[in-house]
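Here the complex is missing a single protein chain, while all its other protein chains stay put.
Order as written gives the chain letters A and B; numbering starts at 1 within each chain.
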Amino acid sequence: MTTFLVTIGIGLSTAAILSLSAVAFTLEYAVSRVANFAHGEFLTIGAYVAYSGQAIFHQNVAAAAVIAAAAGAAAGMALNFGLIEQFRGRSAITVFIATLGVALIVENVLVIIYGAANVTYSFGQGKLHHIGPFLWTTSDIEVIISALAVAGLIYLLLQRTRFGKAVRAISQDRALAQVSGIPARRIIMQTWALAGAVAGFAGFVLADTFGTFGPTLGFSFLLLTITATVAGGLGRPYATLGGALIVGLAIQIAGTYTSSAYQLVFAFLLLVLLMLFRPNGVFVRRSTVAVRA
Amino acid sequence: MYWVSVVTEAGIFAILALGLDVIWGWSGDFDLAFYGYLALGSYLTFVLTIGKPKPPVEYILGYHLPVVLAIVLAMVVVVGLAAIIGAIALRNLRDIYFAVTTLGAVSALYLLVENYTPLFDGYNGVYGLINPGQTALNLTYNGYRIAFLVVVLVLLFLAYLLVQRLSRSPFGRMLRSVREDERASAAYGRRVFGAKYRAYLFGAALAGLTGGLFAIFISAFNPSAWTPQELLVIYAAILVGGRGNPRGVILGVFVVYIGFIELTRYLPSPASRPDFGPAMRQILIGLMIILMLRFRPEGLFRERPGLDRYPIENGAPIPASQRPAAPPGLRSEERGTSERATREGGASKAGRRRAGKTERAGG
Partner (left out) sequence: MSTALLEIEDLTKSFGGVHAVRNCTFSVPEGQVTGLIGPNGAGKSTVVDLVSGFGRPDSGRVTFAGEPIIGKRPDVISRLGLIRTFQTPREWRHLTVMDNVLLARRRFADESLWRSITRARRIRRAEEAERAAVRDILDRFQLAGLKNELAVRLSGGQKRLLEFARMAAAEARLIILDEPMGGVNPVLGARIGEAVRQFAAEGRTVVVVEHNLPFIEKTCHQVVVMDLGEVIAQGPFSGLRDTPRVVDAYLGMDQSHE
């Protein structure tokens, strides 16, 4: 029983990171109707910028987190301006392929700057804590708390501010929102900044969990992100959190009973199953209409 | 000999691209599992020809079949895998959902191969198929490589003929109509899933074949070859050359591989950064994809639907006295109208260039 709960404990911190990445991904989809395959690169950029920032901020985790988020925000805005806007009006799959191209470029630019080999953080993991039946390091706790904080922040933003209302309006119908006086382009840009910031932060946190990472960090996390997003439902931020929880827990549990190498296999099979049976999310009744992007 | 190698590789990828173009160009499905079919074809060709594994190396099967038979068997298994993935992904999913599902499936398989060593020796991959039949044919090493190049080019030519014929056939036309509008196609009696599925299996078969050729060519294969990054290069080539146009696709591959990749090989790599060259190439591939999609998505050579050129020969309308008897149902006044129309159609450069070459209207 304890093993199972410990697993859930670890699963929660994975789910926390996953939820951050997934919420960001789903926000990008919500405002731009784009499945952003360069999303993983926001995470990688955040991780690497924090790595470079170690030279200045040393062990200051908070500072590292902040610059990771800032870098992510910049990347998000750059992508929106340089690519998404350029491909306005084109089919979703075309933009998707274009973002694949961007992912290829960004990953290799990072290879040129930092080299293809892994780099290591020097932030400590902290002591282990027993909290009830769960076993967490200080890092794990920080991750979970910050994830909850960010999730809460996003909730407040989306529900309580004019900005959030505008985002929700745009995600339903951009043309209608514009006609109602919402400055769509500006709001979209801000959303991408927000999504990028969350993703950059998530990237830093993810890298910190592993300790060492390479240029493929974000891309390998991307499929998991997509799985969580699909589980929750594309474009639905709150459901996505639930989806991330389900996916994070599922793979952790699977990982304890098989070897951890096969965790991801399980995750990807889960993705395929979701696509087949619940493409609109686990929380929605199964649609009888075929899914076309 | 370097160029023999380069052209051989380009030729193999050209066959691969022809297969992928059927799935993407004609049928409109962005498949991210495609490279997995090549990889599986390669792996199987190895384990069917290099005999039993010597520990600590391990892999399944391990026979000493003649390489041609091995490749054929590999193709069959690859089509079997594609049958499963296609049945899952093609039935109701399209576009991004389809792409992501195929990516999920192939990633799962990739991880399985990488970690379950009894299959194909995990991280190490398989190797050891060195110039099969070289001694039997009494060739030197270089002689074999040149002969292999010839074989690849012949296969490419045959593949091209087959694909070009299919492209202009009712099947090709039907497949494109499904791509253009599935509802309308269904309204006219087409089985949308059946059509796409057949195209998918056909493409996968070609991928399996290329896998076998690749096995002979590089004599080793490991899991890193399953990644979508490699596949993007092929997609870039199809984008550049022309989606849906077999000639364009082949040209695109040669332009991207020979013109592009080989020329960038000469990019200086600073000693401190050995990854610079390969990384730069990938960056340029990514740029190429984005630029082509943005500015010329149809590619250098547009997809050209078969033009109706009746009655035309050598670019000029046939004088009435020498024209073959009109098929039944075409009254003489209407023949006049059609003639005028085809003269206009045939006056286009495309018509005149191709007239007299492959097809001729009329019995």
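Criterion: a residue touches a chain if its C-beta (ideal position, glycine included) is under 8 Å from a C-beta of that chain, and two chains touch if they have at least 3 such contacts.
Given the structure is predicted, the values throughout are model-derived calculations rather than measurements.
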Left-out chain, listing which of the shown chains it touches: B
Residue touching the undisplayed chain, where the options are B:R94, B:R176 or B:R281: B:R176
Which residue of B:R165, B:R247 or B:R273 touches the chain not shown here: B:R165
Touch with the omitted chain, as defined above, among B:R91, B:R145, B:R198 or B:R273: B:R198
On chain B, residues whose C-beta touches the chain left out of the figure: 162, 165-166, 169-174, 176-177, 180-181, 183-192, 195, 198-199, 202, 303, 305-308, 310, 326-330, 334, 337-338, 340-341, 344-345, 361-363
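Quick note on the criterion: only the chains that are shown with their structure count from here on.
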Gap in Å, rounded to a whole number, between the CA centres of chain B and chain A: 34
Touching residues on chain A, where the partner in the complex is chain B: 35, 83, 86-87, 90-94, 96-98, 100-105, 107-109, 111-112, 115-116, 223, 226-227, 230, 259, 261-262, 264-265, 268-269, 271-272, 275-276, 279, 290-293
In the complex with chain A, residue positions of chain B that touch it: 30, 88-89, 92-97, 99-101, 103-105, 107-108, 111-112, 115, 228-229, 232, 235, 273, 275-276, 279-280, 282-283, 285-290, 293-294, 297
